[in-house]
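With one protein chain withheld, the remaining protein chains of the complex are depicted in position.
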Amino acid sequence: MNTLKEISSLLKGELRGNPDIRIRGVNSLARAGETEITFLVKHDAEPSAIQAAALVVARDNPIEYPNLIYVDDPYLAFAKLLEYFHPARPFCTGVSDSARVHADARLGQNVRLGAFVEVGAAASIGDDTEIHSGCVVYPGAVIGRSCLIYANVVIREGVIIGDYCILHAGAVIGSDGFGFSRDPAGIPRKIPQKGKVIIGNHCEIGANTCIDRSTIEETRLEDHVKLDNLVQVGHNCRIGSGTTISALTGISGSVDVGRNVVMGGQVGIADHLRIADGVMIAGKTGVSGHIKKRGIIAGNPHMDLRGWRRMHALLRNLDDYFTRIRELEKRISELEAK
Amino acid sequence: MNTLKEISSLLKGELRGNPDIRIRGVNSLARAGETEITFLVKHDAEPSAIQAAALVVARDNPIEYPNLIYVDDPYLAFAKLLEYFHPARPFCTGVSDSARVHADARLGQNVRLGAFVEVGAAASIGDDTEIHSGCVVYPGAVIGRSCLIYANVVIREGVIIGDYCILHAGAVIGSDGFGFSRDPAGIPRKIPQKGKVIIGNHCEIGANTCIDRSTIEETRLEDHVKLDNLVQVGHNCRIGSGTTISALTGISGSVDVGRNVVMGGQVGIADHLRIADGVMIAGKTGVSGHIKKRGIIAGNPHMDLRGWRRMHALLRNLDDYFTRIRELEKRISELEAK
Partner (left out) sequence: MNTLKEISSLLKGELRGNPDIRIRGVNSLARAGETEITFLVKHDAEPSAIQAAALVVARDNPIEYPNLIYVDDPYLAFAKLLEYFHPARPFCTGVSDSARVHADARLGQNVRLGAFVEVGAAASIGDDTEIHSGCVVYPGAVIGRSCLIYANVVIREGVIIGDYCILHAGAVIGSDGFGFSRDPAGIPRKIPQKGKVIIGNHCEIGANTCIDRSTIEETRLEDHVKLDNLVQVGHNCRIGSGTTISALTGISGSVDVGRNVVMGGQVGIADHLRIADGVMIAGKTGVSGHIKKRGIIAGNPHMDLRGWRRMHALLRNLDDYFTRIRELEKRISELEAK
């Protein structure tokens, strides 16, 4: 239990109301009760429907409410409150006696390994990293410090992961790129995939997401890249820092994605393309050419979002216009007959 | 070996033919031999091509065949025969001595755990539930009775699973929702995901399917929800009872899906949408707005299936109509010149 004053100070906010009321927790706007705090991003909420003890709002929010904390970014303040009231606890304490760590592997200080984890020869795991049950770290893989790796993740040989990364359950890092060449008889023959995967700091990789290694160069995620679940990153790609990619998106081989790109779900990008910094790609877009400048794209084949919407609005009238063309033909034939 | 009479009685069917013939098993229509039974849903099959000892058909099926069992639903009767001739056997007997069950976990009666299963502190597993090799049940997770959980499934903390559920291999339940907020420098910062996932009774979750937890509220699957493989359910969604969702479909955050909705594969649904009860969504549909009433939708952006088909039929004539417009322009210019 904290006073509202303490909470305000934690958020570096500006308090208006009763600094002494007690806050027991944080909850969603709809559910926060009389001893809970919540946050509000809308500027037109109806205060009478809110039960919360206090609201965290943006500094320019005109809402009237008994207890308010004004902050720059209510969403980030909410994140901070969630961490404060629901602190992440380590799931493991030390190295499970059922983990198999190769004698040549290097474990940093305070590394925690769950049950049935295997760490191969010459692998290296940084200080304070926690790896949950069933994960497999192949020989020679390198994992940085303060990472959190959920259960059943597979990290193949030649993978290098930075610091402060989160890998969700079932992710596979460093699987072979999908490279085949047909022999003279037309049979697909495997091109060996001997390259590395290099992941920067503060990246998050979703559950069951796959990142492929390439033949000989690197697949690279820069810092702060965030991948949702079930994403496929092909071999030899580079994903620029701060880029976020939603679920079920597939990025073919040798794609170069810029910084702070935002992709919706089920986007597909053909191989060897370049996507400029800051591009936004709507869900389900099929990208089949370079995207050279910032903007929002959609559709398959992709186009400017506005153009795509306009096109689909027009398409709803296609039947009507086709009728009008047939009508015009009749009318002009009549005129010509005169 | 059973007599046809016994089979008919098992199916609560009406027998026509020889009640004493012996049935050794069940097989598909194309493969059933002289000692096997099969089922027929079509009303126009050619009996001479069938080798089976007997057919299970709907009561109104006019087919002539030596041995017939009439039932209300041949497909469900087939399901019953499959279970009868190929009964599911438990893969595990008791708790493997290699499983790691926390001293504080609660295991019901006849819980069976495969090799290398980890069950965390304060987790609870109901009577008769079977969990296969390599599964990880995080601290505090709750699993109901008579569930069947295949290998390498991950069930995160705060997940509650009902009774009689089937989870296929590699599924991940309770992974973090994909929530980030960009800080003033534009860097995506994680919004902690501290909510629960609650799954009802009789649900089935496909292989490598992922269901995300939300920031603070719940992601909820009601009873009898069936998810295919590689499906993504975002944080804070509700999936209504009896809804079935095919492979590679992605449901964004905070989507409310009604009851008995049927989705094809690779459907995508944008966040915060509501889908009414009984809606059918064709494969590959991109849903970008609320679906307020029952119907069949398709396309991206989605539209009524009939309208979508009509539009694509018209589009095949687009080239022709454009030519006709240019033709009209010529003709009208000639008329105007006169």
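Just so it is clear, A and B label the chains in written order, and each chain counts residues from 1 on its own.
Criterion: a contact is a pair of C-beta atoms (placed from the backbone, for glycine too) under 8 Å apart; a residue touches a chain by one contact, two chains touch by 3 or more.
On a predicted model such as this, the values are computed, not experimentally measured, just so you know.
Only one residue from A:Ile63, A:Ala122 or A:Ile191 touches the chain missing from this view: A:Ile191. By the touch criterion stated above, the residues of subunit A touching the omitted chain are 100, 116, 118, 120, 134, 136, 138-139, 152, 154, 156-157, 170, 172, 175-176, 178, 180-184, 186-192, 194, 208, 210, 212, 215-217, 230, 232, 234, 248, 250, 252, 266, 268, 270, 286, 300-301, 303, 310-311, 314-315, 317, 321, 324-325, 328, 331-332, 335. The chain not displayed touches subunit B at residues 26-28, 30-31, 72-73, 75-76, 78-79, 82-83, 86, 88, 91, 96, 98, 114-116, 132-134, 150-152, 166, 168-170, 204, 206-208, 224, 226, 228-230, 242, 244, 246-248, 260, 264-266, 283-284, 299-300, 312, 315-316, 318-319, 321-322, 325, 328-329, 332, 335-336.
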